[in-house]
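The complex appears here without one of its protein chains, the remainder shown in place.
Chains here go by letter, A, B and C, matching the order in which they are written, and residues are numbered from 1 within each.
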Amino acid sequence: MADIVVSEGHEPALEGTHLKHHFATAAQQMDADTLGMWTFLITEVLFFGGMFASYAVYRNLYLDAFASTSLYMNVVLGGTNTAVLICSSLTMALAVRAAQLSNRKHLQLFLILTMIFGAAFLVIKGFEYHDKWVEGLIPGIHWFGYPEFPQYAYHAEILFFLYFCMTGMHALHMVVGLGLLSYLLIQARRNIFGASYYTPVEMIGLYWHFVDIVWIFLFPLLYLIGYHLHLHHK
Amino acid sequence: MTVHAHIPKVGTLVAVWAALLVATGLTSTVAYFDLGWLNIVIALLIAVVKASLVVWIFMGVRHTTNLTKLFVVAGLVWLSIMVLITYSDYSTRSWNYQPQPWSHAAGNGPAAK
Amino acid sequence: MATLVHRSPEVEAQEVNYLNVEHGWKSWLLTTDHKRIAMLYVISITLMFFVGGLMAVLFRINLLEPEGLFSAETYNRLFSMHGIVMVFFFLVPSIPATLANFLIPIMIGAKDLAFPRVNLLSWYIYVLGAILTLYAVVRGGVDTGWTFYAPYSSTYSNSYVLAAAFGVFTAGFSSILTGLNFIVTVHKMRAPGMTWSRLPLFVWSNYATGLIQVLGTPVLAITLLLLAFERIAHVGIFDPNIGGDPILFQHLFWFYSHPAVYIMILPGMGVISEIVSCFSRKRVFGYNFVAFSSMAIAVLSFVVWGHHMFLTGESMYTGLAFSLLSFMVAVPSAIKVFNWTATMYKGSVQFDTPMLYAFGFIGLFTIGGLTGLHLATLGTDVATHGTYFVVAHFHYVMVGGMVMAFMGGLHFWWPKMTGRLYPEAWSKFAALIVFIGFNLTFFPQFILGYLGMPRRYHAYPPEFQALNVLSTAGASILGVGYIIPMVYFIWSLKSGPKAGNNPWGAAGLEWQIPSPPTTFNFDETPIVTEEAYNYGPLEEVVG
Partner (left out) sequence: MLANVPLLADFPLFPVAASEQAPGIDALYWFITIISIVMTIVIFAALAYFAWVYHSKRHPHATQIEGSTKLELTWSILPFLVMLVMFAWGAQIFYRAQNPPKDAMEIFVTGKQWMWKIQYPDGTREIDELHVPVGQPVKLTMASEDVIHSFSIPAFRVRHDVMPGHYNSLWFTATKPGRYHLFCTEYCGNQHAGMIGWVDVLEPREYANWASGGGAQGSLAEQGEKLFQQNGCATCHLLDQQGRCPILRGLYNKPVQLNDGRTVLADDAYLRESILDPNAKIVAGFEPNVMPNFKGQLSEENVIQLIAYIKSLSPGGPASQQGTQQPAVVIAPRSANPPKVANAAQH
């Protein structure tokens, strides 16, 4: 019975070489991958959820202090970043489509575009972080005491703590995403993907879109709390 | 071939992209006006619509199995369990400790502007 | 129960199995076989169990004298590390990562879990987390208790909080990956004919566990991360000095850690269903109710966490809601106990070692569960919270429940996993010792608790001494009870008699393949045609 140990022994390679030994069909494998990815994304939702819950609680308690932080949030950069991420989501969706159509050239093009948008996001984010450092808005580490609104000094620190945790975690996910995209690009160059096998492109696409969704919530919650107070004009 | 390969139309994807950009502009514009508590409600509504578009079209949930849809919904339900129940503690804390019915508790609800 | 199509007689005779198919360190450390990974987990969690157990023995010795035999510092670190190691490195992975990892694919007729490499990754992550935590132990330990309550952990503690917290954080991902793998496997890898209503209850309970792991653990991860940032930056969201609320930490912590209690007990309940059914030679009474009660527990466990916080200053109205919901989660647990008992009715009961452990489980879990009522009731929680009553309660559930189930499951499936039998007389003796030692250790703590002795005291007023001495005596007996199986299990690996495919005459797919199984479990994908626990045709319908 040596043939049981040899992994491909029993399985006629019906659907190309990407079927792993323990699946019966490619469809089963793809279903499992998709479900696994969605399950993973749910854990991600709850991971960020812990920070959103904290945000909800403190925003309720210290709304005015939270609103005052809008003076320091750069809505133009934040808005630009939102647009950049939305563009990257589009190119990611187009990359998946190209893989489904076995269009290797387009796949590579869209992957590269997605990575450019992703990198642009991180660069812009870096500028914002730099501004926060200069203005002394890093809680506990580089905090100037919030002189413009001394009445909110304590509670605004909570918002900035959350700001850095949430955007920092988000940026970390972007970095991981860029790593995954580079992997996809290398695989795409080796012509691995096509109509019969594009699961990795689709899965990493799901991840990328998820990261986009997180930002869709972060933008209004962190940048626009007190935007209507027009603190800039005071 | 895989079984449920649904290939989206380029037009659909671009339309979603355009809608997302418009919605982003809308969020920023609305936030510019002081609408009291409506500000956060509108901002969240727009964000939910945007996220739904991404989930439904970009992530292709429209064409996946019911099981996947169930999982997506379950994730959201659990998120809301955590946020809402935690929030409920803070919003009901003052109920018991304020002997005077005619006063508002500190920190209860967004400030009325 | 199932028909294995075209099964040739040579299969029984052939000697190649998952254990001897390959040799050498590399073949184990790079394996993707769920059975080998399960064995890796068995070894690692056993090590951690004895690390945590050693600490328990040491701090029980400390409590022999009212003024304490060790320094307060030592004692605080011992009980904290005991909790952290036992909860995150033994109880949470205990049954899912070992028995379920080994059995779920076999029970549903699959060759492996859906993501074998992810499964291996989860073990490596677990080891990394364990190393981080042991590093904290070696450097001098952590003294925050396993609950890491802020602001003590974030600001005041002078111990290795960061290392331990990162250890737990890391181990959390191992748990998430295991749960994720089970969920996908149960959904997508079932053999033809293996419908949801034919799944063994062990699979049901581990599926429910997987849901909790996936939905709860990430919240613990982010909470510990926020805590770590707060400790590093000396400012953060739980810090009362800037208006932060320590109660928020408890909300987020218990959002995971209460459901985690069910991560620790649900798989044990699954084991008991299998054992009781097998040794009563009878299908489980009320299969549907037992299966759905697992799911009900998984869902309800997420809405009761606030009962850990009745006395913190949490809103009284939220407290009332949490109290009511806590009673609701008691119902599905009660259903299970009643159904196991009813399963024996008109059965043909045998007292092999696994069944002894199952008896122990039902008895001790019943006591543990019922004393939970005192804590869920707002009025009596005031008198029992933070005392040894709580300690006794959760040890009855965790040790009396989960460890009993783990030992029972290990004795039940050991012949399948290793192909060897262990000495029966010794194993029965050990089961008895564990039962006696356990009760002697923890029952006095209920009395101590209502007397008011607080938890986590390294010294105590002298009137509590008698009961503490009793408890320590019990702990030493319990320790012996755990060491005996260690010895005969290791002995049996080389010298135990061969087990054969089905030493217990049990139903279930796992008993129809060789012991130990071959690498891919089945020669041909089995086609399932019958219900679980088919010990004979249905004869009687009650009610």
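Here is the rule we use: a contact is a pair of C-beta atoms (placed from the backbone, for glycine too) under 8 Å apart; a residue touches a chain by one contact, two chains touch by 3 or more.
From a predicted model like this one, the values you see are computed outputs, not experimental measurements.
In the complete complex, the hidden chain is touched by one of C:Val382, C:Leu432 or C:Ile490, namely C:Val382.
Annotation: of C:Met316, C:Leu421 or C:Ile527, C:Met316 touches the absent chain (contact as defined above).
Although one chain is not displayed, chain A still touches it through residues 64, 150-155. For chain C, the residues touching the absent chain in the complete assembly are 68, 72-73, 76, 143-145, 149, 151-152, 155-157, 240-241, 243-247, 280-283, 285-289, 310-313, 316, 319-320, 323-324, 327-328, 330-331, 334-335, 337-339, 341-342, 344-351, 359, 362-363, 366-367, 370-371, 373-374, 376-383, 385-387, 447, 450-452, 454-463, 466-467, 535-543.
Note that in this section only the chains that are shown with their structure count from here on.
In this structure, the chain pairs A-B and B-C differ in their number of contacting C-beta pairs, and the larger number is found at A-B.
The distance from the centre of chain B to the centre of chain C, each centre being the mean of the chain's C-alpha atoms, comes to 36 Å.
Between chain A and chain B, the centres computed from C-alpha atoms are 17 Å apart.
Contact with two or more other chains is made by residues 67, 74-75, 78, 82, 86, 90-91 of chain B. Residue positions of chain A touching 2 or more other chains: 31, 35, 39, 42, 46, 49-50, 53, 57, 61-62. Contact residues of chain B toward chain C in the complex are 67, 74-75, 78, 81-82, 85-86, 88-93, 95-96. The part of chain C that touches chain A in the complex is made up of residues 10-11, 14, 16, 21, 110-116, 118, 176, 180-181, 183-185, 187-189, 214-219, 221-223, 225-226, 229-230, 233-237, 241-245, 248, 251-252, 255, 518-520, 523, 525. Within the complex formed with chain B, the chain A residues making contact are 26-27, 30-31, 34-35, 38-39, 41-42, 45-46, 49-50, 52-53, 56-57, 60-64, 75, 79, 82-83, 86-87, 89-90, 92-94, 97, 100-101, 195-196, 202, 205-206, 209-210, 212-213, 216-217, 219-221, 224, 227-229.
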